[in-house]
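One structure is given here, and the rest of the page talks about it.
One chain of protein is taken out of this complex; the other chains stay put.
Chain lettering (A and B) follows the sequence in which the chains are written, and residue indices restart at 1 in each chain.
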Amino acid sequence: MNLAQTTALMLADIRERKPRVHCITNDAAQAFTADTLLALGAEPSLSLAKSEVADFVGSSDALLINLGTLDEKRLSAIPVAVAFAAQTGKPWVLDPVFVHRSPARLDYAAALLAERPAAVRCNQAECVALAGGGNGAAPGEVLAARFETVAAVTGAVDTVYGHDRQADIENGHVLMSRMTATGCACSAIVAACLAVGEDPFAACVAALVIWGVAGEVAGDMASAPGTFRPALLDALYGLNAEAIDKHAKAALKETAS
Amino acid sequence: MNLAQTTALMLADIRERKPRVHCITNDAAQAFTADTLLALGAEPSLSLAKSEVADFVGSSDALLINLGTLDEKRLSAIPVAVAFAAQTGKPWVLDPVFVHRSPARLDYAAALLAERPAAVRCNQAECVALAGGGNGAAPGEVLAARFETVAAVTGAVDTVYGHDRQADIENGHVLMSRMTATGCACSAIVAACLAVGEDPFAACVAALVIWGVAGEVAGDMASAPGTFRPALLDALYGLNAEAIDKHAKAALKETAS
Partner (left out) sequence: MNLAQTTALMLADIRERKPRVHCITNDAAQAFTADTLLALGAEPSLSLAKSEVADFVGSSDALLINLGTLDEKRLSAIPVAVAFAAQTGKPWVLDPVFVHRSPARLDYAAALLAERPAAVRCNQAECVALAGGGNGAAPGEVLAARFETVAAVTGAVDTVYGHDRQADIENGHVLMSRMTATGCACSAIVAACLAVGEDPFAACVAALVIWGVAGEVAGDMASAPGTFRPALLDALYGLNAEAIDKHAKAALKETAS
């Protein structure tokens, strides 16, 4: 079974099981993240209150931690959410937004990585900041190995770095970088895929393919970022195995080791 | 005069009087709630600061309290807002988002209900959690009777439970449940209707008809949730007595008592 087929199956699973995804994410991304999960077929919740977050994580199937707004309430809620996810065996994904712009945030993200997220979704600049100096290896490979996680590094070409596998995904649309919160929403899709899949590597690949193909379909409907955003949600809502099969450009890489 | 006609009159009143509605609502719903009120013809404000909220409530015509983000700043602002609304005779509506997912939030909502909101707008799961065990009566009826309020319970069919009347509203569109904040926005419309109407029961019926008919009109313009959201605001903005008369499916129920 190729990566497009596993992606289509995972999408069908999400629509069948409607996983609950609890999202601790940044202010500007909250509404779009919730809409993305709803269009995908998952059920979002967004509570940030320390007194409630364990209940929400406990009744969810996966957790998203996005560092785009790192304020007191999130700093209080995140440790509770992460600890409760670990205790109850819920997978979680870290999105270390803008860690290359703030040393305080970089330190915080590094400490969270030690808490063993199933996956990290970031861009290249964030990945380089988190990986630190590598010995010639790609920063994503260093990041995945150092923290025993899966690193999904997005850009013109996305690469997923697993323990012993890597995959390139060449889907997406240039307008996704001219809108806020598309990366944040992608991380929420990773969480939804983690909720239904056993394998974090496959979940990351599926999420990037789903989001990238939705972007390409949306690109047939809109050519500027204002109308591209609703088109992207429409495309995600209407995504099916045929569209994935037609558009997916995902392949395992030959790795050096 | 039937319920469609009273709804059309209330919509005309809102556009004539442009009531100010102060909204303490959740992070993800703030922008869409404000846009909904503006498209309706009302004037929203959103301040959450304890130092300011009395001034905003004092210069508004109605108040919305939505519990979707229950953080420190809202926990500080809500008692001030509710007390000032009571003191100055401003009607307010409670939207107890997700009380069935968090015991802490449920307790908080129950305490607020004792402060006598003119109306509560919630879904069935939230209503059941708030009503507790009923003696065979519908949870919405229990909720309305116990707290001497009007309960507007939305779902596939919406029901408004008043002191001695009940009404069913069978408007709306399935895509409204695949987008975030449509329930929250509905509660803001309840607040706007409370601002211009004397009768909370009629205000709740009108709000549910207005939002449901707007959803049906939007369903003729869009078939997926991304483009449905702007279509919904367009439909609300363009709503008139003719469309309400044509689409409204609202009727008083025969009640047991």
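Convention: a residue touches a chain if its C-beta (ideal position, glycine included) is under 8 Å from a C-beta of that chain, and two chains touch if they have at least 3 such contacts.
Not measured: the values here are computed from a predicted model.
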Looking at A:Ile14, A:Ala31 or A:Leu194, which makes contact with the chain not pictured?
A:Ala31
Which positions on chain B touch the chain that was left off?
27, 30-31, 34-35, 38-39, 44-49, 51-52, 55-56, 59, 72-73, 229-238
Missing-chain contacts on chain A, rising order, are 26-29, 31-32, 68-72, 98, 101-105, 178-181, 222, 224-227, 229-230
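Everything that follows uses one rule, which is that only the chains that are shown with their structure count from here on.
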How many angstrom lie between the CA centroids of chain A and chain B, rounded to a whole number?
34
